[in-house]
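Below are the C-alpha cells for one structure; questions will follow.
Note that this complex is displayed minus one protein chain, with the remaining chains in position.
Every chain is named by a letter (A, B and C) in the order it is written, and numbering of its residues begins at 1.
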C-alpha cells in the first residue's frame, strides 16, 4: 500500500489531537494510502524527543526548516501558534509539500493572502483543520442542506460560548494581542463561520454591525509567563497587566442567498463550557446543532403533515446513513471530540490518494474566505459601521 | 339553546377544577347544549354557600340526596371522597340522572361493580373524569395509535412519580386506609392504567408480578385531623400513628395484543413533582409523554428513512391538527393542567346532546376495567404471584 | 369589598385574553378590590353585544368616548389596534381614569411620548400589558437577578421566533405598515425588550447595529380584506400587493451595566412556533427561558462546587416559592399562556387598592423606554449605523 510520510510542526494541545488522529485513522478506517508518522518537530530537543516517543512519531527534530524541506516528507502538518502558520506553510509549499494547517490559517489577513497565492501557484494540496465539519452530525447537516431539505435559507444563528475566562485566570498568552492576534474571535468565531459556510453552502456578503468587548480589562501577571506558551499558573503578587484582546465578539451578517445571520463568540458566557453550534431556518425545514451534544442533530421537516411536525433529535451514529460512522462503533455507541480529527485525517489521505473526501475539506482558498469574514467583523466593530465583504481582500 | 342543569356533589381540589371547567367551557367552546351551574352541595351550609358564590353556582345545598333527586337537575357531577362515590352515583342513577364521577370510580371493586350494574340498567349516561385523556397530546397519541402509526405494540412503560410525601408530612387522610383506600396506587396508578388503556386501545390481561411498599411507616398525628379533610398542618408533639397505605406500587403486566408492560406509582420519587406519563414502543414507531411537559408528545416514526429517524417533539397546540386546541390560543401558546377538565366538560356536553366526543370518554363500564387492574395488582403484591385479569371480577 | 368598574375598549384576540383574565382573577386570587366587568366596547353594535354576553361584561357599547368618560368607570382597559392606543388612552386619562393598555403602548414614538406626558400630569395609574413578565418563571428570574444570583451581567441573548408567515399567508393587515406600524419588530421584539429590561433591571444604552428584512415581498391580496381586521382567508386570483413591514429584525445592543446583547424577532424561523425567550449570563450565574416551556426556568449557579455545577431546570410551580403559583394548582400541575394575563389583572387590582404588585408592572413611563429601544433599532437598521438611546426621545 502507498505510504505517506507525515511531519508535524508544533506540539501542544493540537499536537496531541493530530498525533492521535494519525495513529487512530490506521486502526478504524480502510485506507488505500497509509500515513507514516515520520517526524515531529518542536523547539526544545528533549521535549521534542519525549513527545515523539510518546505519540509514536518515528523521529523528532528541532529544525522545522530542515524537516519541511526533507525529501522524506510528503505531507507537512502545522500545529504551531497562529503567528507562525504562514512562515511554515510557505516554506513547505515552496518545498513542494502538501500542507495541512490548523485553523485559523494565519495570524493576519495579509499572511493568509500570501498563503493562498502560494497554494494557487503550487501543485501541492492544502488542507485546514476546521475539525468540526467532521463531526458526523455536522457533516450530515451539510448533506441535508445540499439535498435541499431546508429549501431557501433565511436565518442563521451561530454561537460558540465558553466560560473559562473568569477573573481567576491570569494574563496568559491568550489574552495578549502579540501572541493570540484576537481573543474569542479568532479562537471561536473562526469555527462557527467555517461551519455555517460549510453547512449552508453559501458565503457571507456583509457584516451589518458588530460589537467587540473586553469585560476583564486587567489580569494578574504570571511569573515567568511568555507569550506563545500556555501559562496555567496563578498570578504572583498583585501585579496586573492589560488584556489586549476581546472577551466577546458579536456580529450580524447577510448571506449570499438572502439569509440574515447573527454570530457570537464569548469566554465568560457562564454556564456554557463549549457550546459551539448553530441554528439554520429555511423555507422547507430547519436544523440545530450544539457540540456539547455532538452526536445529535435537531431537524425540523416542515414538509411533513402538520400534525406530526416537530424537532427531531437524530442520533447521527448510524453506519451507512451518517457520514464516517460506519468506521466506528455500533449505533448510538457515541463518538467524542477527537473523532472529528481522525475523520479529517482519513479525508486528507483520501484526497492525497486521488479520491473525493467524504465531505468537502477547506483548503487555503476556502479558509481564506473565513479569514476575510473575521477581518470584516473586526473592522465593523472598531469602525462602527457595516462592512461589505467585497471590500475586504 | 338547550340547557343542562348540573349539580356538583362535593368540594375540595376537584370541586374547584370542575367548577372552573363548567364555567370556562362556555367561553371557549362552541356549544350546542349549554351547562347551567345549578347547585353545588357539601356538608357545611356556610362553606357550601361560600363555595357556590365564589365559583358561580346558582344554588348551594347541604342535602346531596335531595339535590340528586331534584327534578331540576339533569347531570350530577361527583367530586366527593372516593368512599362516597358509589352511594352518590347509585342514588343519582336511581333518580334517572346522568352522572359524571371523579376517578377512581369507587373505593372498592365491589362498589364499582354495583355502579356498573346500575349504569347498565339505566338509560342515563355515565362519565368518569380521567382528565389526562384530554390533554391534547394524550388525545393525539390515542389517534396516532388508532391510525396504526405504531404498528404492533410491544412495550408499555407507565409511571406516575411524585415526591411530596417526605417525612415532614403528617398523618393526613391520604395515609390512612379508611379514608383513602390505597395510597399512590389508587391516586396515581389509576391514571396511568386508564391512559395506557386509552392510548393503546388494548386491555391488560395479566399482572405478572407486583411490589407495594410503605417507606415511612409512622407519621406525626395532626391535632384535629379527621379523615375526609386534607389536613395540611404539622404534627403536634411527638405522637405518631401508623401509615396504612402504600407509598409506592410497581407492577409488571401483559396486554391483550402481546405487549409487556411496567407501571410505577410513587410519592417519594425525589425530583419528580408530577411526572405522569408513558412510553409505548411498537413495530412501526413509538411515543412518549410526560405531563410535566404536557403540551409535547414525543414521536418516533420508524417508517421514515433511517438517516432522519429520531424522536420528534411535537408541540400539540396546532388548531385543527391536535384535538381541542382550535378552541384555545394560537399555536404554541401553551395550555395547562386545568384545560383537560374543560375539554372533558365539552365532551360530556357533546355526548349529552347526542354527538360523539372528540376522543372516547370512559363510562362506568370502561372505568371498571381500570379498577379491576388496580385490584389485580394489589392482589399480586400481597399474594406474591401473577394474577390473571379474568380471575378478578 | 371595594369594587372597581372596568371598561374594555376593543375586542379580538386580546379582548378574549383580557376578558378571561378579569373573570378568572376573581376565582383564583384573594382580592381586596373586586373587578366588575362593567362595559365592553367595540364598533359594531351586534358584535359588541354578543361579545359582552359571551364573556360576561354587563354592558356593551359602540361609543368608546362615552364609555371612557362615564362616571361609572374607574379603569379603562385598551385592546384596540395599536394605532388607536394613544387616542383612547389620552381620552381616558383626561377623564381621570386609570388605564391599562395593551403593548406596545403606541403606534409611533411621538404618540407614546404624549401618553407619557399625560400620565405624568395625571393622578391616575397606568399599566401596560407586557404579560410575559407574569409567567411565574419570568417573575422568578427577575427576583433571582435582583437578589444578586447572577452577579455582574455580561451577556443577554433575546429571541422571539415564530414561523407562521410562510408564503401561503395572504396580505393581511399584519403585513401592511398603515395598520401594523411594523412587522415582527413591534409585535415580537417589543416583548423581549421589555422582558430583558425587567429581568436584568438595566436599560439598553445603545443599538450597535441592526438588520431589518422582508423575505416575502409580495403576498396575495385577500378579497374584502381591510386593514384593522385580521383576514384569514386565502388570496383570490393571482393579484398580489407589496408587504410594507419587516419579516425579521435583528439588533445588537449594550446595557447600562456593561452587558452586550443580541435580539431577534422573526416570523419565518421555521420550527419555532412561539419561541419567546432569553439567555442571560452573569459573573456568578446564568438563566435561560423559553416560553414554549413556560413553566421552566433554567438556572446555572456558578457559586456551587464545580463538580455539581450544571443547568438546573426549575419547575416554577411551587406555591410560596415561585410568584403567583400559590393561587393556582398543586406543584407541577402546569400553567399555560392565559395565566400571565390573570396574574397581571391581580397585580393591577393590587396597585389600584394601594398595594405593591407581586413584581413590577410597566406603567407608561416604563413602557416608553421599550418603545424608544424599538425606535432606535429601526433607525439603526435603516440608517446602517449605531444609535445611542440618549438620542432617541
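Observations on the structure shown:
To be clear about the criterion, a residue touches a chain if its C-beta (ideal position, glycine included) is under 8 Å from a C-beta of that chain, and two chains touch if they have at least 3 such contacts.
Source: prediction; values computed, not measured.
The chain that is not drawn here is touched, among residues C:299, C:346 or C:368, by C:299.
Set against the missing chain, the residues A:66, A:110 or A:332 yield one that touches it, A:332. Interface note: of A:207, A:315 or A:389, the residue touching the hidden chain in the full complex is A:315.
Residues 13, 17, 19-20, 23, 27, 54-56, 164, 273-275, 291-295, 315, 317-318, 329-339 are the ones on chain A that touch the missing chain. Listed by residue number, the positions of chain C touching the unshown chain are 140, 144, 299, 301, 305-315, 318, 321-322. Residues of chain B in contact with the chain left out of this view: 150, 154-155, 157, 161, 163, 166-167, 208-211, 213, 215, 248, 250-252, 254, 258, 260, 262, 264, 266, 268-272, 281-286, 288, 300, 302, 311, 380, 384-386.
Methods note: only the chains that are shown with their structure count from here on.
Ranked by how close its C-alpha mean sits to the mean of all protein C-alpha atoms, the top chain is C.
With centres taken as mean Cα positions, chain C sits 36 Å from chain B. Among the residues of chain C, none is in touch with two or more other chains.
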